[in-house]
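Could you have a look at this structure, given as structure tokens, before my questions?
What you see is the complex with one protein chain gone and the rest in place.
Note that the chains take the letters A, B and C in the order they are written out, and that residue 1 is the start of every chain.
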Amino acid sequence: MSHLHIPDGVLPPLVWIAGLLLALIGVLVSAAFTRGVGPQRIAFQSALGGLMLAVMAIPVPITAFDYCMTLAGPVGILLGPASAFQVSFVVTVILALMGQGGFTVIGLNALVLGIGSMTAAPVYRLLASRMKRPQAVALATAFSQLLSSVLWIAVLALSVKLSPTTAADEEVHHTLRWLQGGALVALLAPLLLVAVAVESLLALGLATFLDRVRPDLLPGGASGAAVPPDESPESRP
Amino acid sequence: MINTFAQIDQYASAGHTAWHRASALSKLLFTLVTIGVAVFTPTWGPLVVFLAVAVLLALTARLPFKLVLLAATTPLFFAALWLVSRWNGRLDEIAVTALRPVVASVVALWLVGTTPYPDLFAPISRVLPRVVGDSLFLTYRAVFVLLQRLERLWRALFLRGALGGSLRRRGERMGEAVGTVVLHGFERSQRLYQVMHLRGHSGRICGCRHWRDLRAEDVWVVVAFAAVLASRILLREVGRP
Amino acid sequence: MSEPIVHVSCVRHTYPDRTSVHLCGLDFVVEKGQRVVILGPNGCGKSTLLYHILGLLAPQEGDVQVFGVDPAKHFSKIRERVGVLLQNADEQIIAPTVYDDVSFSPRNYGYTDAEVGEKVSVALRKVGIEHLAHKVCHYLSGGEKRKVALAGALVLEPELLVLDEPFEGLDPSSRNDIVDLLNRLNREHGVSLVVATHDVQLVQPLADKVYVLKRGGEILAQGPPAEIFRDVELLKRTNIEAPVLAELFQCSSRAA
Partner (left out) sequence: MSEPIVHVSCVRHTYPDRTSVHLCGLDFVVEKGQRVVILGPNGCGKSTLLYHILGLLAPQEGDVQVFGVDPAKHFSKIRERVGVLLQNADEQIIAPTVYDDVSFSPRNYGYTDAEVGEKVSVALRKVGIEHLAHKVCHYLSGGEKRKVALAGALVLEPELLVLDEPFEGLDPSSRNDIVDLLNRLNREHGVSLVVATHDVQLVQPLADKVYVLKRGGEILAQGPPAEIFRDVELLKRTNIEAPVLAELFQCSSRAA
């Protein structure tokens, strides 16, 4: 559900301020990891960021509202964790500037998208030795999407918890709160699962194609290099 | 959204209103402050005025009403989810929860709809690490090339009879299709930086434009700013329970 | 050669940035078995015209008929009868290998494997790239990619071929190969051709009829190539140059 960007002014300040700080730390740390990368590498990660945005721009009508694919999983696998986080951050900033998701929650949105994307590469690495690479890509993508969704719900739940209760809230019964939570999950769970399925299917097709045409682009491939020649050592064991 | 993206970009680059001439710096500051103020406003009174100001800004920037409406409704879905999880029957709380993101979204639309992206990214990229700052410019440019590529791809799929069949077949074909775009993006990226190099870009992409230069039109931004602050102070009690 | 299979009259399209293309003046008509070439300066609306014929753009004004239907609404009905090569041929290649790509359309239309195999090998032979069948498209040269895309357009034996600048980026000898191929398809299978191009040298060997557009989309003239290239005034106004031989011909006819 990482595609459903959180807007400004809904969540309590404590949550989004913490999100901003964490994301900034993430950017700085990832920048330290990618210090001295070649220009081609920057161009490559920008191309994939552009691709994420372009793909998000294609509406896939599967529910009442349009679900947008993110490609966060495959992009994470192609780039490795550090660059994947940077790409997620840049994509979130541009989306915020386009009115999709707010300015104040850039941090939270980047974290939700970025953490999912970052985990794709290590999970893929674990799986790749045990199965065909396209399937590993699909499974890693499913994992990263699930993680993003869980994070997204966690942010929501935490925010609900942290919101100041007003006098009116006191009157609302405790069980009603639980019912509301239940309704929310019932509403979102099927959407989440469909989203994960769509995204993984797409990742499978994409990886199958790359595996045939440019196996060197997928890590663990023929030449082993996931990136252009002047690639950095970043974040790859 | 495929059109929204290109449309906003188009309006930012080709518009000729006073807002387009005002400096990017003042518009960016105004946007950040207004959103900041809105987010911390607990009563709906000032928020209604903010919204009126935001819509007025967007419309006087000659942004089409449809686009403004879209910007205003986009955040409502999330706000609705939030309200479901926190429903307590208080109308004033609902109003505040709905108004804040809408104000932010419309003000942001006005900002991006009147400011070409290099002006917008120049100050932002300055406070970010080089890799991230450069990516910001390059990613934005890449979006349009890839969008065009996706459009052509969609055309090819349509003309070659691919938009049918089982869900699985369609998924596979989509994956293959996106694969060609990934490859294209990869190859293009390799040449992109070479081109920037050939055309004199050294080390860091500068939005070497006039984003800081104050203009006469910035007076209007100050006026809007005054309206926001005045309403925040004067109407602070309107809507308090 | 009489039944019109394409008929475009006074179509207008306005792009989102308010560039307006008004394809008016003369009607654009292609008859069965005809070879039609569209000439005109850059940005005059050639691609826009072809997009309307292919149902990729719906006319905001005016009328488009292809095989008797409105392509913007019912293109799927006539899709199998129309083969297409767009301006950027390599973007039309979707599948990883040449065989996969050429078989893309027949597979989508539900032919059996045997039929697909048969159709693909015929198409590859027509274009002369059987030897590439199992290569990965991505590694082919520009000219080879264009031939693959052409094979993909031919594979269903369309009655109408729509080609947007098919010669761009090819070396002269490959251009002639494609002209010969198109003429053979037209002669032997009665395929009608609509070709937008800037290469005036190829118009005489390729066209029965030429349409000339000017900036803004107005269709200024139509007629057999020899006639069009004799109208010096027209060519000047539309940034077209007569091919070298035609110029000579003019000189000699003037001298006579």
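Please note the rule applied: contacts are C-beta pairs under 8 Å (C-beta built on N, C-alpha and C of every residue); 3 or more make two chains touch, one makes a residue touch a chain.
This is a predicted model, so every value here is computed, not measured.
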Touching residue (missing chain; options B:76, B:94, B:145 or B:183): B:145
Residues belonging to chain B that touch the chain removed from view: 6, 9-10, 12-14, 116-118, 141, 144-145, 148, 188, 191-192, 194-202, 206, 208-209
Missing-partner contacts on chain C, residue numbers: 15-17, 19, 40-43, 47, 87, 139, 141-144, 165, 168-174, 176, 198, 200-201, 239-241, 243-245, 248
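Everything below uses one rule, namely that only the chains that are shown with their structure count from here on.
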Chain pair with more C-beta contacts, B-C versus A-B: A-B
Length of the line joining the C-alpha centres of chain A and chain C, rounded to whole Å: 43
Distance between chain centroids, defined by C-alpha means - chain A, chain B (Å): 19
Chain centre separation (chain B, chain C; CA means) in Å: 40
Residue list for chain B, restricted to those that touch at least two other chains: 149, 173, 176, 179-180, 183
Multi-chain contact sites of chain C, meaning residues that touch two or more partners: 96, 138
